[in-house]
Each structure stands twice: as structure tokens, then as C-alpha cells.
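With one protein chain removed, the remaining protein chains of the complex are shown where they sit.
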Amino acid sequence: MSVTLDALNAADRAAFVTALAGLLAPLPEAAIDAAAAQRPFASVTTLHEALMRAAAADAPAVFGVLPDLSASDLRDASAGESGPTPEQAATLARGVAAHRARFGLPFVLCATRHDPASALARLTARLADDPAAAQAAALAELGHLLRQRLAASVDGPGLPGVNGRLSTHVLDTHGGRPAAGVALRLYALGAGRRLVTATTTNRDGRTDAPLLSGAPLRAGRYEIEFDLGPYFRDRVPETVGNLFLETVPLRFGIDEPEGHYHVALIATPWSYTCYRGS
Amino acid sequence: MSVTLDALNAADRAAFVTALAGLLAPLPEAAIDAAAAQRPFASVTTLHEALMRAAAADAPAVFGVLPDLSASDLRDASAGESGPTPEQAATLARGVAAHRARFGLPFVLCATRHDPASALARLTARLADDPAAAQAAALAELGHLLRQRLAASVDGPGLPGVNGRLSTHVLDTHGGRPAAGVALRLYALGAGRRLVTATTTNRDGRTDAPLLSGAPLRAGRYEIEFDLGPYFRDRVPETVGNLFLETVPLRFGIDEPEGHYHVALIATPWSYTCYRGS
Amino acid sequence: MSVTLDALNAADRAAFVTALAGLLAPLPEAAIDAAAAQRPFASVTTLHEALMRAAAADAPAVFGVLPDLSASDLRDASAGESGPTPEQAATLARGVAAHRARFGLPFVLCATRHDPASALARLTARLADDPAAAQAAALAELGHLLRQRLAASVDGPGLPGVNGRLSTHVLDTHGGRPAAGVALRLYALGAGRRLVTATTTNRDGRTDAPLLSGAPLRAGRYEIEFDLGPYFRDRVPETVGNLFLETVPLRFGIDEPEGHYHVALIATPWSYTCYRGS
Partner (left out) sequence: MSVTLDALNAADRAAFVTALAGLLAPLPEAAIDAAAAQRPFASVTTLHEALMRAAAADAPAVFGVLPDLSASDLRDASAGESGPTPEQAATLARGVAAHRARFGLPFVLCATRHDPASALARLTARLADDPAAAQAAALAELGHLLRQRLAASVDGPGLPGVNGRLSTHVLDTHGGRPAAGVALRLYALGAGRRLVTATTTNRDGRTDAPLLSGAPLRAGRYEIEFDLGPYFRDRVPETVGNLFLETVPLRFGIDEPEGHYHVALIATPWSYTCYRGS
């Protein structure tokens, strides 16, 4: 169900509040009402900014209705695939209680932007913060939540960016050309090791589709395995039984859910260079 | 128990044969006797060469007494740590029988130079050879066996090299200096993943002792994990929760048991280059 | 002055010959006439292929009218900027005469695809060939000449590719981002060193326009100088007076005039990696 920005701009104040209250459950109606006064909005992004200003101005009310991050939020965000373990869920519950006790605030986190380990690491870091930083962090997370909901629900110009992208490229500097036909696999390394996608490089050494796209990247740790062995086998003397490079693992962290991570591999049978590119 | 090259050169023929027969069980006395005629030997290496010429000249007799590689050879070679699995032992037994059936020859392999997976890969490759290549390979392996025994048992100049070496070096090109204090672990990746050694780089970015030395390297697959996360943590903005590089795995094959493998890592928080150096 | 492929397909045979004879001076009319019989052509590329088949079938006549490469061809191809030196012109004249004497053939070379040094290197290589290879090479060069003329003169689908591209990209793996604002200069290294273009990387670490495009790349040697000093100055302690890297020269050869050369630089203040990418 979505609504257009034009309709929101044209609606009477009560209708504006009702429309958005349905979409943005965690925001109190008073804050939405405050934003209504600033219409018309030229873009969805300026609507988002007005809502966030209103939320910041009425922070106590906002924090009164915002729920804590829960294990089921994390489970929903991962589409059931790599949700929190029972141990992680217990750690989360304890940490959330500590957060309430210490700051009198909910522990707000936009669940689609983190895998469980990354979410718990944020919670640990938050608990070491001072109260002002904790409140600022909670508002920032509310900002992420609202941005995603607006991007999903309101049609109009200036949609905020909420999706990230992970791409790769394999270059063969033994032969001086893109490395085509290299099988590769992306794993998410959370509690365990989960295959996310398996594909093969095309003739430009890239993959036909990004490894991840169309959604926020979940902050966490990942690994790509590149099968260089078959690609380089005939460039190495036959007498070599154990190739120096066979399957090359590249383990890396993602920290910007809306970012573009280009992870490149430049390889020979005896060396490789990998880096976060652009 | 060892003997000097001088003593072997000075011994009468029968004593020469007896001394070496005790050391070199797999070689028929006739071959040792043939080598005796070529004394004196200026070096242990020339003694080895003479024995191998004699063995090649009387190959049928040599192959008559040479035993097949057995699972217990592989187990002994690994000091019990990462010997063959029951499945590998069964595969070996079947392959050895096939080798006998196909070539009428024992499957000779110098066990200390291979981990079980590498030994089985050699056997598979051998079974695809033609008879002449199979015989040449068996003699070459006998050469490795004798070289190790002579190096261990005969004191004298010109000892043949039988030991390999694995070393590493971590360079920090973010700061322009060796990376000191980086924890690293070497694993052997055979049937499973076995920690071989754990250490930390010194102020020159190297390890105080080679990762492997003083013995032939066992051909097979290995991995070094380098903990770059703690080393680079304070070079990356604090707001970055998930570092791009944390633990960097470098997976590689060893194929020359007597070789020097220098595996170098040149790193920044956002990239690394690794290669087989020298 | 150009003509459409449709018009050429529809023209009567004599008009077809006349139209193309005007465009393709080096080709005898008989060869054009032979190609006319194969109309209609679905693409400019198939027209090119038909003309080349006709030329190959009547090679003696073709070689009878083809002129030798001359110093003024090289001068014209370079737009006057970096034409041959008097010494190169003399070497060319001597080599062309030797080519005629040795093979009874003109020395054919598509001048826009080579700088003078590269053209002379081709001539030297040609003189070491056997007659069959020399004739094949002359036909191949005619193919390049005709392809360029057709691409410039005939409007229609399936235009053959005659232009190359040189691009660059500077990545900062000290900071983990594209290197923006790096001044760089491209030089052609022929007889002397000629500045071709000077520009600065944009926020993606690339240049707004390719360094070379819209024409065949002239085979030869080139250099890009990247001014990394100002970019990295504040990442290195102030006490360092002479930066390790200041202006980084990357010297490389171009050999495929129609190719895409992507020359990338991945740098820190203490290291860099460069490669031909894609």
C-alpha cells in the first residue's frame, strides 16, 4: 500500500496524519502533525527531514512509543535465514534491559541494516556511551527506520537511498585480461557460515548481476571464495601437483548498509591483490 | 646411528655394502655393491647419485624389494597428528592394488613429503600415466627416500638438501613500516583443519622463527590467518563498526617439500597483496 | 561527404563502383566491382568483409596500386604534433625501398594506428618476415585502412569499430576511497615527450572524459604522471620532508589501436599497484 507525495501535500492536516500514522507506526501523531505544517514537500527526502526534526523536538514522546529491538525483528529482517541464535537472543534481551536501566531509553536499531552479530556489537558499543550519545544514536536509528518506510510507501521525487550494493571483479594480470568463467561464492559469516549466492564471472570478469542489491546490505562479516585453481591450472607447469592458489577466500566486513562495496581481485597463479574499490 | 663419508670411502667393499644396507633397507645389496666400485665419493650428494645410477641400472631387482606406500607410512610421517582418515586409507589400498595391476610395480612415494590428500592425488595422477612414466616416477621417489636417509645417516661434506622452509612477512603500507605485533596462525588443511603453529610478528614484521623448517614441507594445502583488525583498528574512523579487514585468511598450496616458501602480506585497512616471494 | 548503406545497396553496379572508388582510393575498381555482385549488405561490416575478400582474390592488382607508407602519412596521422623526425623519415624511406626490393610489395601500414616509432618497428619486423607473411600483413593493413574509411563515410547499421579508448582510475587504499582531485598528465613518448592532456580526477577517482577516445589509439609508448604528493601530504608525518611518493610515473605501451586500455592506480603514501584493467 502506497501513497503519493502529491496526495500527502494536498491532504488536509488530519488526513495527512492518518495516512502517515498508518505507515510510520513508531512515530507519535503529534510529531506527524508538526511536520504537516511544513508542507508542501518538494521531495520525499524533505518530508523525511521534517518528520525527523519534529521527532527530535519531541524526543521524550517519541522514545515513549518506540519499541526496543527484539530478536524477532532480527529474524524478520533476515527472512528467517540467518536470524539470531538462542544465545544471541538472550544476550540481546539482557542488553536491552541494561540499556533501559542505564538511559531510560529503548534500544532502537533498524533491524534490516545489521546481521545479529553486528546488532549486538552496536548494543555493546551503545552501553558504553554517555546519555547524550545514546539519545542521538536512538534518533539516528529512528531516521533509518523512517527512511526505509518512506522509500517503500511514498511515491514521489527525491526518494531517499536505502539500498546498498555488493559487486566484484576478477582481473587476470598473468594474461592481461578479465578473468572469465571463475566460479565464486558469497557467504554470510554470522553465527555459522551461510551461502548467500554462487555465480561465475562473465567475459568482463564481472558477474551479470551484483552479488547483493535491491535492499540495504546487512552490516556484518562476509566471505567470497574465488575458484582460481581451474582458471589458472594450464598456466602452471603440469609437474606442479598442489597449485599455490586454488580457492582464494576474501573475508571482509560491510559497515554501510546503503553503500556500494566493490570488492576486486587482481590475480596471477602466484599472487593476488584485493581491495575495496569503487 | 650414523657413519662418516670418510669411513664409507675407506671401508672394504663388503663393509660398505653392509653399512649402507642397514641404512637403506629398500635398496638391494647388488645395487649398493655396484655403487661401491665408484668410490671415493667427494660428497654425500655424489654418493646418492651413484646409488641412484646403480638402482636405475637394476630397476627390476629394485622394484622387487620396494614396498608400496601404506597408510601407516603416512601416519608415521605425520607424527600421528594428521594421518590418513579410514576413508583415505581405503582409497590408498585400492589405488595401490590398481597400480600393481596396471604396471606390475609398487607405488613408491616418499611419505614425509606429502600429506595424505597430496599422496592420494599423486597416486591418481600416477594411474593415468604410461608405464615408462610410472617407472620413472617410482625411481624419482626412491631418490627422495634415499636422499633423506643419507642426509640423516651419513656425516660428510655436500649433504643433500632435504628440508624446506615456510616464512612470512607482514608489511603495513598504510603507515610505511613493518607490521609488528600481528597475531597469526598456520593451519594444515587436510582432512579437517589442524592448527600447526600460532605466533606474532616481531618489530620487523617477520616471525622470530620460520613457520615451518627443519624437515621436508609436507605437500598439501595450508592457510595462514592474520589478525589485522587489532593492528589497524585505530587507523579507521571510530564510527566504523565492522572493519573491512579483520582476520585475513591466506590459503595456499605447498608443492616443493625442499623449497623455501615465503608468503608475504602487504596490507592497509582496505586492501592487501599477497604473493609467493623469495 | 558520406553515403548511406541503403543507397549503396540500391545503386546500379556502375554507381556502386564510382561511389566507393571515390571513398576508397587505394582499391582497384575491379575489386569494388567484384564486391558489388554480393549486395545487398546487411551491415557496413559485411560490406567491408566483401571488399576484403575481393581484394585478396586479386592481390597482385591491389598491390599494384597501393602506395607505400610515407613520412607525410605519419605526419598527417599525427595532426602535425608528433610526426616523424628527419631521421625517422630517412629510416622509413630506406626500409620501404628494402621492402620493395625484398618482396616486390608496397609497405602498407594504416598510419593513424601507429606513432612513428611504432610504424618503424613494424617495418623492421616486416623485413624479417617471409614473403607469404609479408603479403598477409599488407592485406591486413589494407583491411584497417578500408575499415576506417567505411566507418567515416558510409552511414548504416553494423559500423565497424575503429576507435580506441584510454581511461584511468585512482584509488586510495590508505583511506579506503576513490582518490579525488589528483592532477595527472598523459604524455606520448615518441621522439621526445609530448603532453597529450592534463586533467584531474573527479570524486569517483576517474576523469570526467577518457584520456583518449574518438579515434584509433596510436600504438606507441605513453606515460601518465599522477601527482600523489599533494593528495597524501597530510597523511604523512609533518617531519617527513621528502615524501616517499610524490609524482608517480606510469609508463606503458599501447598495441591495440581499437582497444580499451584502462590503466588503474591503487595507492597509499608508501606503495602503489598499477595494472591494465578492463
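In order of appearance the chains are A, B and C, and numbering begins at 1 in each one.
One rule holds for everything that comes next: a residue touches a chain if its C-beta (ideal position, glycine included) is under 8 Å from a C-beta of that chain, and two chains touch if they have at least 3 such contacts.
Worth saying up front: this structure is predicted, and the values here are computed from it rather than measured.
Asks: What shown chains does the left-out chain touch?
Replies: A, B, C
Asks: May I ask which residue of A:84, A:156 or A:269 touches the chain that does not appear here?
Replies: If we include the chain that is not displayed, A:269 is the one touching it.
Asks: Touching the left-out chain: which of C:5, C:62, C:77 or C:254?
Replies: Of all options in C:5, C:62, C:77 or C:254, contact with the hidden chain holds for C:254.
Asks: If I consider the whole complex, including the chain that's not displayed, which of C:48, C:99, C:122 or C:174 touches that chain?
Replies: Considering all chains, including the one not shown, the answer is C:122.
Asks: May I ask you to list the residues on subunit A that touch the chain which is not drawn?
Replies: Interface with the chain not displayed, on the subunit A side: 173-176, 236, 244, 266, 268-271, 273.
Asks: Footprint of the hidden chain on subunit B, which residues?
Replies: So the residues of subunit B touching the missing chain come out as 171, 173, 176-178, 204-205, 266, 273, 275-278.
Asks: Provide the residue numbers of subunit C that touch the chain removed from this figure.
Replies: Subunit C touches the missing chain through residues 118, 121-122, 125, 219-221, 240-249, 251-255, 270-276.
One rule holds for everything that comes next: only the chains that are shown with their structure count from here on.
Asks: Centre of all protein Cα atoms: which chain's centre is nearest to it?
Replies: A
Asks: Can you grab the rotation angle between subunit B and subunit C? Superpose on CA, round to the nearest 5°.
Replies: 180
Asks: What is the distance, in whole Å, between the centres of subunit A and subunit B, each centre taken as the mean of its C-alpha atoms?
Replies: The separation of the two C-alpha centroids amounts to 46 Å.
Asks: List the centre-to-centre spacing of subunit B and subunit C in whole Å, with centres computed as mean CA coordinates.
Replies: 51
Asks: Centroid of subunit A to centroid of subunit C, CA atoms only: how many Å?
Replies: 45
Asks: Going by the touch rule set out above, which residues of subunit B reach two or more other chains?
Replies: Within subunit B, residues 244, 270-271, 273 contact more than one other chain.
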